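A protein chain is absent from this complex, but the other protein chains hold their places.
When the chains are written out, they are named A, B, C and D in that same order, and each has its own residue count from 1.
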Amino acid sequence: GCGDQSSSSNAGAGTTEQEITYSGIIREAGSTSVLPIAEKFALAFMDMYPNLEITYTGGGSSAGVKQCAAGTVDIGAASREVKISETDLISIPVARDGVAIIVNENNPIQGLTIEQVTKIYTGEITNWSEVGGNDLQITVYGREEGSGTRDCFDSIVLKKLSVSPTALAKKSNGEVQIGIQEDASGIGYVSLGYINGVKALPLNDVECSIATCQDGSYPIVRRLYFITQTIPSDAVNAFLNFCRSEEGQKIVADNGFVPLVH
Amino acid sequence: MKTVLYSQDLSLWYGKKQALKNVSLSFEERSITAIMGPSGCGKSTYLRCFNRMNDIIPNIRIEGKAIYGDTNIYAKETDPVEIRTKIGMVFQQPNPLPRSIYDNVAYGPRIAGERRKKVLDEIVEKSLRKAAIWDEVKDDLKKSGLSLSGGQQQRLCLARTLAIEPKIILMDEPCSALDPIATAKIEQTMQELKEEYTIIIVTHNMQQAARASDYTAFLLMGECIEYGETKSIFIKPKNKETMDYITGRFG
Amino acid sequence: MKTVLYSQDLSLWYGKKQALKNVSLSFEERSITAIMGPSGCGKSTYLRCFNRMNDIIPNIRIEGKAIYGDTNIYAKETDPVEIRTKIGMVFQQPNPLPRSIYDNVAYGPRIAGERRKKVLDEIVEKSLRKAAIWDEVKDDLKKSGLSLSGGQQQRLCLARTLAIEPKIILMDEPCSALDPIATAKIEQTMQELKEEYTIIIVTHNMQQAARASDYTAFLLMGECIEYGETKSIFIKPKNKETMDYITGRFG
Amino acid sequence: MNKKTIEQTMKWVLLGTAFVSLLILVGIIYFIFDNGFLAFMENGLWNFLFGQKWSLADNTFGALPLIIGSIYVTVGSILVAAPVSIAIAVFMTNIAPHFLREIVRPCIDLLVGIPSVVYGLIGMVFLVPLIREHLGPPGYSLLAAITVLILMTIPTIVSVSEDTLRAVPTKYKEASLALGATKWQTIWHVILPAAKSGIISAVILGVGRAIGEAMAIYMVIGNSFSIPKSLIDPSRTLTSNIVGQIEEAALGSTHIHALFGCGIILLLFVFVFNSISFTLSKKGVQA
Partner (left out) sequence: MNKKTIEQTMKWVLLGTAFVSLLILVGIIYFIFDNGFLAFMENGLWNFLFGQKWSLADNTFGALPLIIGSIYVTVGSILVAAPVSIAIAVFMTNIAPHFLREIVRPCIDLLVGIPSVVYGLIGMVFLVPLIREHLGPPGYSLLAAITVLILMTIPTIVSVSEDTLRAVPTKYKEASLALGATKWQTIWHVILPAAKSGIISAVILGVGRAIGEAMAIYMVIGNSFSIPKSLIDPSRTLTSNIVGQIEEAALGSTHIHALFGCGIILLLFVFVFNSISFTLSKKGVQA
């Protein structure tokens, strides 16, 4: 198993949580959507077990899955479930996430319908004036194929349609956010945690917020997963349990993500 | 007779080493002046001063004057390119360009703007003939200049210089790698050229200097120690060192 | 007298051009042989055959034999390096290495394994003296060999070859850039060397050949047209072309 | 003899090294083709080369937009970078005073070492907004990529050509000048031709960097799959495509074969370009 190599634990079965200490390193890699929350989990968990170190690197959902399968990391983070082809791995949901449609803060648009977004992304609508904005060419920011955020967006918004070839492709949420932040003509989709400095648009008149995601009125919501090998080490196990615990889910809510429904 | 070229108190240093010491010499129009002196005395250096070839060498310092006609060769406003088209030079070590024999000779005229094939052909033939190498290479004009023998290269370089028809021709031992017959031909060319041009030749060959030159200058350790008509110098030099050198007792 | 070096029907082609045609010549031990002939007749090419310097040139073809002692110079099993330590060469165009004068001369002995500073110092001084350049450079041994004048470079290259003490010395116009006095000194050195070594010298200088050599060979268009004792050749050559060349009527 | 032994050993070590290295290099080329040819098979050569749709979901891989993007970017950058670099190299070797060269040369060597991501970074935070503001959105564009590549390749080309130019024997220069040629004629007719083969190597190196650069381009070109119609349109190159998708590609999948297929096309580009350079250099020698 991947955990044995890098993280050691002196925990015995049956002992109570207080007495257990974990040490070593837990390595995480993967989705940039999960990054903000994964780091917060890590900080809180490292506070509890000072001898333990948790590292995180980005790279996208697939990278996370691949590296976990290869054993270079203990936990892969993904904004999608493992595919059938990616055997020997288990996906454990740790949070949920809304995918926000974002535009530049100076864009006067106040909201869009899902159909409008669909048409924008398929290239049917190419000017902001067609949806009530300025007379300005729309620049469509998308993600590379394989990205969990894109999987979610494609399946809920585009359905079977394919994205216009003129759409820019970015490798991460951050890149899309930076782009939109500076580009008055841009529209993009990012994980809820990445909406600072940009304007998240209401969809079908529903505000994009934790609350609306939580109650199911906002349409684009997905689950975020930690992926591990089938038998994770004790330290990893404890960490995963911590993430799914009430305490963990509070961190989720505090950091702009949507807690799991228990 | 008119002086067309002269130097006045010309001194030159390579770094700290002084190679020329206050050399003052003047050269008459339509004459041949031979410059002689033991190896390393500064003959090549002196010659190179007149067409500013020493400019290229780093760490060099020049003092004094070199005058061509009315032009101060080292004045700021003087264009070295113009000087070099007027004052041609054949280097001591043959340095053909890495191209064909034809292109080597045609290089100068082409640079000067001549484009007509026929004119170039003529110039090339004439120059090669004058340099006594035409017969040897006329069938191989496309051959690289670098694949010639030592003596052939030397004559090619002479031809190349003749092709630009300079007013003054500086020759640094142009016959050193040549057999007596080729040498004689070159000397004959020199006599023809003299009708129109001024020639300064560095030579180690006493007989050549005596045969071919009108004036002779004698350099020693960077200084000009004797200058005069060739005849008088060879018959009775004023200077003891010159005497020793000519009679082979020097050093 | 014993023949130490000879060629038999030696032919050489540069690409398609034949530069040597069935040259057969032999060289006696402890003698000086002069090779003469008009420029471009193949003298340098012939000389370079004996220490396999032509190996470097692409597109060359050699036929016939060249024998040193018992060794076939062009046999497969012959080590050219060994040949070259036995048969030294001074090139027509001086080619000092881009390093100091001292290192130029010490190069050969060092390559051969000599490491002792004192021995090297001695070799360098002795060689430079024999090449008649010691006095000019003794204070500047650290100066680059490339910053010497043409004649100085020529003597440096001679000194360099003397330093490896080859059995046979091939000299390609070693005095072409030298004044009469330096030339006389080199000739004197040749006479001294002759006591022990065999010398083959290419020269254009009739007097030099007459003065300094025991045998003379005469090449024309790649062919050896005459060979014999120097005295007899200069007095009554068998061949008309030789006669013409010597008396300056050739060509 | 000891000396002989050393000689022999050296000879074999050298031969061995050269041989093994060449073997490995051949191996690399084989590996690329081995994987990449499958892309031609699986998609059909025609579809792969001229298809305009590249979609993982549909398992369709048409590389035309990428090919066109790569060509634009490479040709555009090299058309500017090569002459400018050669100009700088000529300036440094033949015109600039010695002390200037002593200052500039280390700078160039330093720039050679600047990682391409840093160039990408600068492009992203400085160039892209600049283009967006002055030439219109999205800023991520061919132009940005070409500019970044120009800045990246110049130091490399300058560095190598400067060396070659300096190696031209002084005697050629002297010969030309003494025949009345100006500095510029000498440079044009003697120095540049003599340095030609080295300069071409320099340009080949530069083009190699330009064709092969991935990350820096990825950061500024926008990576859309469309064929760009103007300099300020976003685009996508073969390399930026590999960078963008490699992490998602599963071993043995049609997808990764398609990515290797892109690698083959890149190699063909390099090959064609090198051949052209080579022909040009041969031509020059005759003239």
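What to note about this one:
Going forward, contacts are C-beta pairs under 8 Å (C-beta built on N, C-alpha and C of every residue); 3 or more make two chains touch, one makes a residue touch a chain.
In this text, all values refer to a predicted model and were calculated from it rather than measured experimentally.
In the complete assembly, the contact with the undisplayed chain comes from A:E175, out of A:E81, A:D97, A:D154 or A:E175. Of the candidate positions D:V75, D:L231 or D:V270, contact with the hidden chain is made by D:V270.
By the touch rule set out above, chain C reaches the unshown chain at residues 51, 53, 56, 58, 80-81, 84-85, 88-89, 91, 93, 95-98, 107-108, 111-112, 157, 160-161, 164, 166. The chain not displayed touches chain D at residues 7, 10-11, 13-15, 17-18, 21-22, 24-26, 28-29, 31-32, 35, 84, 87-88, 90-92, 95-96, 104, 106-122, 124-126, 151, 154-156, 159-160, 163-164, 166-167, 169, 182, 184, 197-198, 201, 204-205, 207-208, 211-215, 219, 238-239, 242-243, 246, 251, 256, 259-260, 263, 266-267, 269-271, 273-275, 278. The set of chain A residues touching the chain not shown comprises 5, 25, 27, 29, 32, 35, 39-40, 42-43, 55-59, 70-72, 170-175, 177-178, 181, 197.
Going forward, only the chains that are shown with their structure count from here on.
Interface comparison, A-D against B-D: more C-beta pairs in contact at A-D. Once the centre of each chain is set as its mean CA position, chain B and chain D turn out to be 48 Å apart.
Chain geometry summary: the mean Cα position of chain A and that of chain C are 84 Å apart. Contact of a single residue of chain D with at least two other chains is seen at no position.
Across the assembly, chain C contributes no residue in contact with two or more other chains.
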